[in-house]
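Removed from the display is one protein chain of the complex; every other protein chain stays in position.
Per-chain residue numbering starts at 1, and chain names A, B and C are given in the order in which the chains are listed.
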C-alpha cells in the first residue's frame, strides 16, 4: 500500500507558491483565533507529484480500457473537450460579473439548453442541478409546486421496482411518498398493474426509459395515458438517454419532466465520482416552475432572468456545473444530429451483440432486443459455489473492469452490462471471451474466482470490518 | 506486449479533426504524384489514447521515482514550467515574425543568456545548440575558426579518458584529432602527464568538470595554466554544472568555451531522449565567433543581430530549442542565486551521503569527497558470477531505476550514481537499502540477479539478435 | 463525426451474430409512431478544429475576473491555484474513472478521498468528514435535514446574514422534510444578536446555523452561540469559509456538531460558479446519519491496508427511500483538487493564504476609512471580506471602477435593502497587491463621493 500523504509529509519542506505579501499588518486584533494545530502535511513538490502519480497508477480508468458498468454509461471522454473547459475565458469567470462580460458563457448555456430541448423534445431546460439525483429532486420540486398551485394534495409517487436508488430517495427528500410498482415477467411496467396503483393521490410516475434492465417500455403510450388520465405527471429519469438520442424525444411521447446526466449521455467524465450535471427539462405548462435564474436571449444579447413567480427557486447557488456544460456542449456540436443518432444506434448494437454472446454462458432472464444495456444473472454459477461478486472480481484479474453487480434488485445475482457506443467490436469480443473463460473457470476451478482478484494492488477488502468500525480519518498511525 | 498501432489501426474508423476544405480544386495537374500506398493506421480516438496510455504505463519516469543515472542529472521537472512553455504567446511564434511581434520571446532569450553568463562567469552565450553534443560541436567550431583566424594549424584536442563519448565524437566531427589523456590514480588529470601531452599542435583541452567520476579536478589551476601557456584553449563540458552552481564560475577559473545542458542542470525534462538544449558560452576574446543570429538589447528593445564577421555561422536554422529555454528560464527565475547554490550543495551532499553508504557493499575506487555523483564498481560481486548489468536489472525488480552502467570506461564494472538534489534523504536511504539487499542476494542467491528482471513488462531482451538482424520497421507481421 | 469506432464491416458482422439483417430490427420495442420524425434539428457536426474555433470564440467573448483586478467574492473567490493541482487533475486515471465501486482497482481514488476526508477533519477540527457534497448550499440543506432527523425536531434558526443564494437553496430543499427555517437578524455590529438567538432557541429548535464569517464578512461569537444552542438541546451547524480556518477557531473548537462549507477556495477555479465543493464534517456520534459517501481504511484478506466505501447502508443505492440523502454522483474531482491544494501549499503555505487575505483586506479597509463618501458600517471585525457603503448607487460606483480595470465588489442593495443602495461586499484575496489596493482607494476617492 501507498503510505498516506500525512506520513510522507511529516516535517518535510515545501516549495513556495504564493504572490508576495506586500501588506503585512502588525497589529490586528482578531477575535476567536484558532488554537488547535492545523496539521497539514508539508511535502516537497516532487514527492507530492509522486504520491498522486502512485495513487493514479492504482486506478482503472476509461483511457485504460472498457468500463462496462451498467447504468453508468462510461463512454470515451474526448480530450479536446477537456482542453476547451480549461480555457481561462470559461474557467476564470466569477458568477456575479456583469452580463456584458459573460456573454460567451451565457450563449454557451443558452445554446446547450436549446440543444437539449431539441434532443429531448422538451420546452425548456434548466442546467442548475449538479447531478442526476439533484435533477430528480429538482424535478420532484417542480411537481410539488405544480400540484400546490393547483391545490391538489397528491402525495404519492409511483416508482417501478427496477428504478435506480436515487429515484425513491429523491421522492422522499422532496416530501412525497414513494410507492413501488412491480415489473411484469418481461421486466416492464404492466399497464394493468399501473392502472390499479394509480389514483387521485398519485402525483407522479417516475419512470426510467429505457429502464434499468435496458428495456424500452413497450407499452409506454398506454402508461402515459393512464397517468395523465389520473391527472398525474410522468417524470422520466433520463440517465439512459444514450439509447434514445435521435430515436425518441421524450417530450413527444408524453414525458412531462425529465433529467439528463451530462456525465453519461454527453461524454463528460465522471471524475472518480463527480462532478456531473443533471439538467432538467419540462413540457411547456411546467416551464414557469423551473429554477431561477434562467438564461434568456433577446436580440443577440443573453441575460439571466432572475425572477419567475412560480419558480421552485434555486437548487444551486449559481448556474450549475458550468465547466461540465462546456464539455457537453462541445460534444453536441461535434456530433450534431447524425453523430448523436450514431451514438444511440451503436450503443444499442453493441449491447445486443454482447448480450447475444454473453447469454451463452450466463442466465438471461429478459431476452432482447435490449436497448443500450442488458442484465444477466450469475445464478447458474451458484452450483459451483460462485457468486456474481466473484465473477466481478475475477474480471479485474483479466485487466478489465466489472459490470454493475446486484442491481437492479429484481434480478438475482445481477450483472448489468453497458458496453457503450465507443467500444468497438474487437473490444467487445475480448470482453466476451473473458466472460466465457470465467464461466469455465467457475465450473472447473471455482477457487480461482473465490480468491480473485490476485493481480490488483490489493486483494479483496474487508468491507464488513470497515462498516463495523469505520476509520474515516488518518490518526497518525495505522490501526491494528 | 502491446500490439503495435498498425495492428490496432487496421481498417479502423477515425475522428475528424481538420478545418473545412472550402477551396476544393477540380483540375490540378501536379507532376510526380505519389503512387505507393501511404499505409497509415486508421484508429478511433479512444483506441489511440488507450494505445499511448498503455505504452506510457510501461515507462519508468521521474514522477514515478528516483532515477539515479550518473551523468544524466535526472532531477525533478517542475510542472509549472511545463504549463508556461505551453502558452500560446510562446508556442505560436513563427521564427520569422517581425521583431516587434516577438519582443517577449527575445527578452526571455536575452535574460536567459545573461543569467547563464553570470552563473558561468562567461562573457557571452549562444542558445542555438539543440543538445549537449551539439554544443560541443559548436564549441569545437569556435576553436577551429579561432585558430584559423590566427593562422595556427593546431589539430589535436586532448580528451581525458574519463570523458563522455560525445566529446571525442564531436572533436572528430569538427575535423580535429582527439588524443586521450589518461587519468591518474585519483581519477584526475595529472598535470605532469598533461604537460607532456600538450604541444604546439594542441588546439584544445576538452575537460569535463566535475569529471565523469564526479571528481573536481584539484589541479585545475595548473591544468589551465599548462594549456594556456601552450597557446591552446580549455573547453569545458558543463553537463555536470549541477555541482558547481554558485560555487565555481568556469569563466573565472580559466575555461574559454563551455556548454551547458539545460535538460540536466536547469530541470528541463528529457522527453524520453530529447529535446534538450546545449547553450555554449565563451570568454570575451571568443565572443565574435558565436553563431548568428544573436539576441541583443538596445534601449529596452531586443533584436536579432544577423551578422558577425568571425561567426562560425549557424548550427541551428533558427534560435535553438526555444520551448526548452522557457522552462530553464522559469527555473532560474524561481531559484535565484540562493536556490541555485542550494541545488549544488544538496546535489553534493546527497552524492557523498549515498557514496558513504553504498561503498559499504560495492567497491569504491576513488574515495571522496565527490561532487554530484560517484562511481562504484560491481567487481567485488564477480566472484559470485554476477556482473554490474545484473545488479542494474535487479534494481528494476525493486521498482527503482538503475544507475548508469559500464561508464566511465576507466572503471571496471562501473555503476555511476547521481542522486541529484531533489531526492530527499529518505529516498536515498531506501535506494541504499535496496543496493545492500542486492549485494546480499548476489552472495546468497545470485540467480535472483542473473534472472532479473522478473517484474517488468518484459524480461531481459535479446540485444545481440537485434543487432545481428535489426527489425526497425513493422512489416505487417511479427518476425519469428 | 462521432467517436464511434465500429466500422461498417464490424456492424455487419455484429448484426449477423445477433441474427438479424438490419439494425432496424433492434428498434422493434419502440413502436414507430413514438420515433423521431426526420432527425434532430441541430447545427451541423463539427470537426475538432471547428469546435475549437467555435468554443474559443465563445470564451473570447468573456472577460474573466481571474485576468482582472477582482474584488468579487460572496461565495466564489479569485485565489491562486498552484500548478500541481492542475497536473493531478488532468491525469486521466483520476478524471475518467467512475465512483470506486470496485475497490481493488480504485485504490487511487479511494485513498485520495480518505486523505481528503482527513484534511477536512483537520481543517474543521471535527471527527470525520464525508467525501463531498455538490456545494456549500446543498451541504447546508442536507446538514439541516440531518440535524432535524437526529433531533426529531423541525425548526432551525438561520442567520439573515447568509448568502441570499444559499438561502434560496435552503428554501427549496427544506419544505420536503417539513422543516421551518427561522431568521436570526443581525444586530448593530452586523453579527448575531445573542439575546435573539437565545429567545428563539427556547422554542424547541433542532439546530442553529452559524455562518462564520457571516455573509457580511464578519466574525461571529461562535463559542457563545454554540453554548446557547447546546443549552437548549439544539445542534450547532457551522457554515465556514475553509480559508478562514487557518486563523479562526475551527468548528471543533467551539463544539459544533456539523460543519459545512464551500471548498471552491481550495484550488478550484471560479468557473462561473461551478463545479464547486460542498464539504461536510461531523462528530463521530452522528456519522451514521450523515449524507454522502464515506471512505474507510480497512484490510484485505492478506492483511494489507486498503480503502473501501463504507456505511453504504446510509446511501440510496442500498437503502433507497430510507437513505439519509438522495446524493449519488458528488464532486469527487473537486475534493481531489482541494486535497492536492492543501498538500501542495502545506501547513505554512495555507496559513499564508489566510494571513495574506486577512491582512490585505484589512489594509484596503484602512485605506478606505476616512475617504469622503465611503463608509464602513460594521468595523474591523471581519476576516477578508467587508461591507463598504458608497454615497452613490452601487451600480454607478462599480461601472466607474470597471473602467479603471477593477471589479470592485458585489452590490448588496437588492438582496439586503436595509443596507442601502450604496452597499457593496468587497473581497480581498492573496492575489491582490498593494498597488491594486491603492488603485481601489483612488477610484473610491474619486467616485465614492459621487463626483
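Quick note on the criterion: a contact is a pair of C-beta atoms (placed from the backbone, for glycine too) under 8 Å apart; a residue touches a chain by one contact, two chains touch by 3 or more.
Keep in mind that this is a model prediction, so the values were computed, not measured.
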{"item": "Displayed chains contacted by the hidden chain, counting the whole assembly", "value": "A, B, C"}
{"item": "Residue in contact with the excluded chain [from A:5, A:62 or A:80]", "value": "A:80"}
{"item": "Hidden partner interface residues of chain A, rising order", "value": "11-13, 15-20, 43-47, 49, 53, 78-80, 83"}
{"item": "Where the unshown chain meets chain C, residue by residue", "value": "48-49, 52, 80, 82-83, 90, 431"}
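The criterion applied here is as follows: only the chains that are shown with their structure count from here on.
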{"item": "Chain A and chain B: spacing of chain centres that average the CA atoms, whole Å", "value": "48"}
{"item": "Set of chain B residues in contact with two or more other chains", "value": "12-13, 44-47, 49, 53, 78-79"}
{"item": "Multi-partner residues of chain C (at least 2 other chains)", "value": "1, 3-7, 47-48, 82, 84, 86-87, 92"}
